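Shown here: the complex without one of its protein chains, the others still in place.
So, subunit A:
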Amino acid sequence: MDLTFASISEIADAVKNKSVSAKEVAQHFQTRIETLDRKLNSFTSINPNSLSDAAEIDARIAKGEDVGPMAGVPFGIKEMLCTKGIRTTAGSKILENFIPPYDATVVARLKKAGVVVLGKLNQDEFAMGSSNETSFHGSVKNPWNLECVPGGSSGGSAAAQAARLVAGTIGTDTGGSIRQPASFCGIVGVKPTYGRVSRYGIIAYASSLDQAGPMVSSVKDAALTLEVISGFDENDSTTTQKQVPAWSKSLKSDIKGLKIGIKKENMAGSLHPDVQKTVEKSIETLKQMGAEIVEVSVPLTEMAVPVYYLVAASEASSNLARYDGVKYGYRADFKNLSAIELDEFYGKTRGEGFGAEVKRRIMLGTYCLSSGYYDAYYNKAGQVRRLITNQYLEAFKKCDVILSPVTTAPAFKLGERIDDPLEMYLNDIFTTSTNLAGLPGMSVPFGLSQDGLPIGIQLTACHFEEQKMLDVAFALESASSVKGKHPHVV
């Protein structure tokens, strides 16, 4: 078995039937990280105990214990998720040396399923960014073209997975942060229905939008990983009590009779011709497979980007208030000052600890929530958000899954947009409405640009209808022109 390209279940099966040890698997991928990540900068911390963690899985298997469906599968975890004993900075200087004494629920569930955590993955600071250029740890490179961004904010997860430095990764998605980098890097990324996956231990950016999900190499791996991390968590009141379906077992590529919705608004924009072609081809493919194509309309999605930025920035301004230098994390140096005022203490610490993009969003959010502006901004955004959700619910009366582009264009060059925040924000035009409505969405790689960069297709389903979305993705995957192709760094 070629470990590098093996699927999650292939590795787990091999470890369980002892044809390879978990330790050997961990060693294999650790070596890949050591040799290849210099080019990518996708890892920010390495788990010093990964080999002994893997050896423990082997020992348990030797004793005949059931070690779970992901026995010995090596994973990388986005820095947004707390990992017990492993540095977790959320890509920010303000958490430079933060080592959590607890695992995020997602991480705990992966470990329970037998996963070995190899390390932490780079990201935009506090998940604020679409290019992985705002990270305190430096930019991540796209393994398909090292001059391009991997996307963001889960850029480290996307790059590490595309380069097969691990068998699976976890990202988080607040406005497209799983789907967009997945599309840019040619992997499968799923943002589950809001409430499917516990947010406990995931460093909060915008609480009402954040959701963690798998960023892996196949739809099947995505389904399996999603099964492991989903489900009610008593530590997160917003998780659903709904049962977790056996998505990976139910996965089918037969989509005859399924109704695929195409938003007429999406096509009106100025899409990159390669993206345009890929989307058209995906629709044609599904039609040939027996799906019915229907036109739907969610006109308010044009409002999604401003509404998203108002909601996300507002919540972020509150969520990030805890990083004040008092209890943990970075504190500015006050050694040469005899007395400091509180405001000065906070100002200097936060001024030095946060990067420009984070500060921009905190200021925006503070402004939106302040008295006199609340009604015009935050409150209004909340109202439009409800209307967007309603329009989606109407659309899903006509179709099972909505198909759309993930981004307007394939991965762009590093540094190309970093000085133009508005241009950067518009990256998220196709992804943010899904988060605002709490819907499940995913990106599945389907085409390649003329420059050889992967292009993903976005699929969105109604609340808790992940199965339909995964089935359509499974069908598309079988006809994908990215299938079997790997970035040149590999």
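Everything below uses one rule, namely that a contact is a pair of C-beta atoms (placed from the backbone, for glycine too) under 8 Å apart; a residue touches a chain by one contact, two chains touch by 3 or more; residues count from 1.
Note that contacts and distances are computed from a predicted model.
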Undisplayed chain, where the name is taken from the UniProt record, one of "Aspartyl/glutamyl-tRNA(Asn/Gln) amidotransferase subunit B", "Sulfite reductase (NADPH) hemoprotein beta-component", "ABC-2 type transport system permease protein" or "Na+/H+ antiporter subunit C" = "Aspartyl/glutamyl-tRNA(Asn/Gln) amidotransferase subunit B"
Pick from A:S9, A:Q27, A:S208 or A:Q467: which residue touches the chain that isn't shown?
-> A:S208
With respect to the chain omitted from the figure, which of A:R322, A:R386 or A:H488 is a touching residue?
-> A:R322
Residue among A:S21, A:N41, A:T88 or A:T434 that touches the chain left out of view | A:T88
By the contact definition given up top, give the residues of subunit A that touch the hidden chain.
-> 81-82, 88, 90, 95, 98, 100-102, 104, 199-204, 206-208, 234-238, 314-315, 317-318, 320-324, 326-328, 338-339, 342, 346, 366, 369-371, 374, 378
